[in-house]
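Below you will find the structure I want to go over with you.
Omission of a single protein chain aside, the complex is shown with its protein chains in their original locations.
Chain naming follows the written order as A, B and C, and within any one chain the residues start at number 1.
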Amino acid sequence: MKFSVILGNLGNTCDRFLSSGYKEQPSKVEMVRQAASIEGVQGIELVGTWDVTPDNAAEVAKMLRDSGLQCVSIIPDHFSQKRWGRGAFTSLDAAVRKQAVQVTKEMMDIAAEMGCDLINLWPGQDGYDYCLQADFLRARDWLIEAVRDCAAHRSDVRIALEYKPKEPRTHSYLAKASDTLLVALETECDTVGVTIDFGHALVAGENVAESAALLIRHEKLFHLHFNDNYRAWDDDMMVGSVHLVEYLELLYWLRKLDYRGWYSMDQYPYREDARAAINESIRWLSALGARLDSHGTDAFDQLIAAGDATNSSRVVREFLGLT
Amino acid sequence: MKFSVILGNLGNTCDRFLSSGYKEQPSKVEMVRQAASIEGVQGIELVGTWDVTPDNAAEVAKMLRDSGLQCVSIIPDHFSQKRWGRGAFTSLDAAVRKQAVQVTKEMMDIAAEMGCDLINLWPGQDGYDYCLQADFLRARDWLIEAVRDCAAHRSDVRIALEYKPKEPRTHSYLAKASDTLLVALETECDTVGVTIDFGHALVAGENVAESAALLIRHEKLFHLHFNDNYRAWDDDMMVGSVHLVEYLELLYWLRKLDYRGWYSMDQYPYREDARAAINESIRWLSALGARLDSHGTDAFDQLIAAGDATNSSRVVREFLGLT
Amino acid sequence: MKFSVILGNLGNTCDRFLSSGYKEQPSKVEMVRQAASIEGVQGIELVGTWDVTPDNAAEVAKMLRDSGLQCVSIIPDHFSQKRWGRGAFTSLDAAVRKQAVQVTKEMMDIAAEMGCDLINLWPGQDGYDYCLQADFLRARDWLIEAVRDCAAHRSDVRIALEYKPKEPRTHSYLAKASDTLLVALETECDTVGVTIDFGHALVAGENVAESAALLIRHEKLFHLHFNDNYRAWDDDMMVGSVHLVEYLELLYWLRKLDYRGWYSMDQYPYREDARAAINESIRWLSALGARLDSHGTDAFDQLIAAGDATNSSRVVREFLGLT
Partner (left out) sequence: MKFSVILGNLGNTCDRFLSSGYKEQPSKVEMVRQAASIEGVQGIELVGTWDVTPDNAAEVAKMLRDSGLQCVSIIPDHFSQKRWGRGAFTSLDAAVRKQAVQVTKEMMDIAAEMGCDLINLWPGQDGYDYCLQADFLRARDWLIEAVRDCAAHRSDVRIALEYKPKEPRTHSYLAKASDTLLVALETECDTVGVTIDFGHALVAGENVAESAALLIRHEKLFHLHFNDNYRAWDDDMMVGSVHLVEYLELLYWLRKLDYRGWYSMDQYPYREDARAAINESIRWLSALGARLDSHGTDAFDQLIAAGDATNSSRVVREFLGLT
């Protein structure tokens, strides 16, 4: 498992009630240093505007190099500025739609310069809030067209569409695994795929392992974000804080279907020491992975072949040493 | 709007705690008579085993004819017998999978004999309950293969796949609109499409109008089931008892995109007079439809073009005379 | 931990789609024998009508004695007969309300004869389904009055009120821990308390450990039912199949606050071998308990005193040997 971290996870985090944030904001250098200090971290994801812009790209690239970290993906900013507030790729304003494409292409260029072959595109503001507010089909056309336009910009940088059912809109256009797979397929571009964020998939009511298997079946699982939540909202908590069997099932299927991408941490440790919180997530995943290695996956192969849930329970118990 | 009713809605309904049911079971003739007595009802959906079998098909067909009602669809029984308890099309037992295909083809033949061109296929037992219990990909292959096999049986009866996120399994294989659209597309059969059950879509976290638009975009919305619920479970309540704006938005889009199928009632009025409960649902829908006719849809076209939610609120208020 | 089992868990289980059930129904003797064969099981809970009636009480008592099992509680039948379909203690029909009290008192007498000091009262049909259907305050008065009446019947049998947010009604009157605690307090009877069903509490959006602590603070936690689910519905699955940290936190608090009641299994293993499924739940709980014993609770005391979630994560990981 190759672990990476979204850089901003190490910084200050705010919400709508405490907009100045729960902590002090460390410098970028300090955040990179902290990421590099977590055992197992080999890569960083950067967010546009927040972490990387055309102006500071060279400097950020150097920071990463100096820390021995790889740029794993860039997440173009389609969400953190007033101009995106009513949508980026699907804004009613044609000028904004154009800017969103432009920004994405810029980030693809920066990625390529950093030796990174992946854009993680999260169209967080593309959706709607109320009934009788949205023209679903027009929006979908705009979205597909914009993604296609970006994909055509260069073929050496892939685009992974990250879905999420809601927040900041009450309804996102890219809401679930299959919705998003359909969009990826409709672009007819090999370089367009999907990111599963573990927590987003939970909120979507998905069993994450099933979504991953479905996407891999279509060769479209490009990237993975890790965190945990209570299923109703994207709480962005530490891995393992609520779910365990679901992670285990996912790790098993990723091995079985030979996923070779990154395991990237995406959390909001509002009130926690950020480094400690991210470290915990990686410790959970790497401990589960190591135990899978030593136990082997044969027992799991037999479980899913035979379908007897009481055996699944027993095997999981024994896997955790709870005998 | 052409209204129909699933016949069993008029009968006794049970749950796991009161398995003998909340009411007395009326005769089939009596249920048909009651359906026919509801203003606007022109059709009936029949459930295999419960309502129709190869043995009684001719008799049931005659009942419908005598009551002036059309057979709108047949729902093959893939859920109400012990043999289906661990799956039908995706049972681990090859013999059961074969029986499920056989039963479906029989129902297609009976449908054709009744002058009905639609099978509503709800694979309720096809899913899983626990993590590390299911082989998602094998199940999906079996499911697609079985649907294709049935579709090949005869081209004059279409197959509409009805999705539902859960119940009776904690996870269904056909869980959401896009999942199911993907399966329909993968069969590569024009006669395979999708049924939206309003309540199932709510439980799936969907905005029903958006799902309908997406399916019509792919020419795959074959059928609609109506009921209401509190979003967490398939409560199968009367239309309008919880949601209203969602129905309005759906009716608007069905007109806009020229849906020509049935509006079929699918409820479980456990403790209510069944005829009265179904009548209420149809009264809500037909009153909303009639008002849409008289108001016209221009105002709604403008709302979704402009995307201003405060206008949407105002137009809906005025539509309801709440000024 | 003293483990018990609700007897019917070992029998056939049905739902609204497969009303004849997923299995064959074993004899009562066979179910008792199976319960007794599970390591650690010392007691049985009986359900009125299903398991025990005035007519067979002596016979059932003998079965339990012969198997070395104690009767832990009786759950009066307020839910499985047509007469209760619209409510028992809160039925609009005064005769039904009276019958519900009568049945409860009978079960209290039978319990006493069996040497059992607890009635587990689950008023499953007491609630409502639709808005503008229920007179909440009148229902609450009737409920409190009926419980008081039963409690006055004899002081040697306690009454534990089991809450559940919904099912079979869309809204239960006893929905959450605090609602039910309030009712228990309003009866002003020391012998009236509350049962927490782990799964019901999850559906109620509660952290079960917090609910338990609150009830113990008021000396009202009389009984516990164990199972697991996906938080949206009472799936009645095996312990540990979804949640783990929540169980651990609960077991910790029960020790800390010196809970001395039973740990009773309440599952619906529709498609599983029932004995195996119940055995699994007990194995999870007893393994967690044994590890708590050997680790001691000091580390947990420090966690909740200091409130640092990254430490909580680390301690739980280490507790599971995931290092």
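The rule we apply is simple: a contact is a pair of C-beta atoms (placed from the backbone, for glycine too) under 8 Å apart; a residue touches a chain by one contact, two chains touch by 3 or more.
Remember, predicted model here, so these are calculated numbers, not experimental data.
Here one chain is not drawn; of C:Arg140, C:His153 or C:Arg255, the residue touching it is C:Arg140. Residue in contact with the omitted chain (choice from A:Phe3, A:Tyr130, A:Tyr259 or A:Phe319): A:Tyr130. Of the options C:Met108, C:Ala204, C:Leu254 or C:Ala277, the residue whose C-beta touches the omitted chain is C:Ala204.
By the touch rule set out above, chain C reaches the unshown chain at residues 86, 92, 128-137, 140, 165, 171, 175-176, 178-179, 181-182, 204-205, 207, 209-210, 213-214, 217, 245-246, 248-249, 252-253, 300, 303-309, 312-313, 315-316. Although one chain is not shown, part of chain A still touches it, namely residues 13-23, 79-82, 84-86, 124, 129-131, 166-168, 170, 230, 232-233, 235, 237-238, 241-242, 268, 270-271. Contact residues of chain B toward the unshown chain are 230-232, 238, 240-245, 269, 271-273, 276-277, 279-280, 283-284, 287-288, 291, 308-310, 313-314, 316-317, 320-323.
We adopt the following convention: only the chains that are shown with their structure count from here on.
As for how the two copies chain B and chain C face one another, over half of their interface residue numbers coincide.
Rounded to whole angstrom units, the spacing between the C-alpha centres of chain A and chain C is 40. The set of chain B residues touching two or more other chains comprises 86, 129-131.
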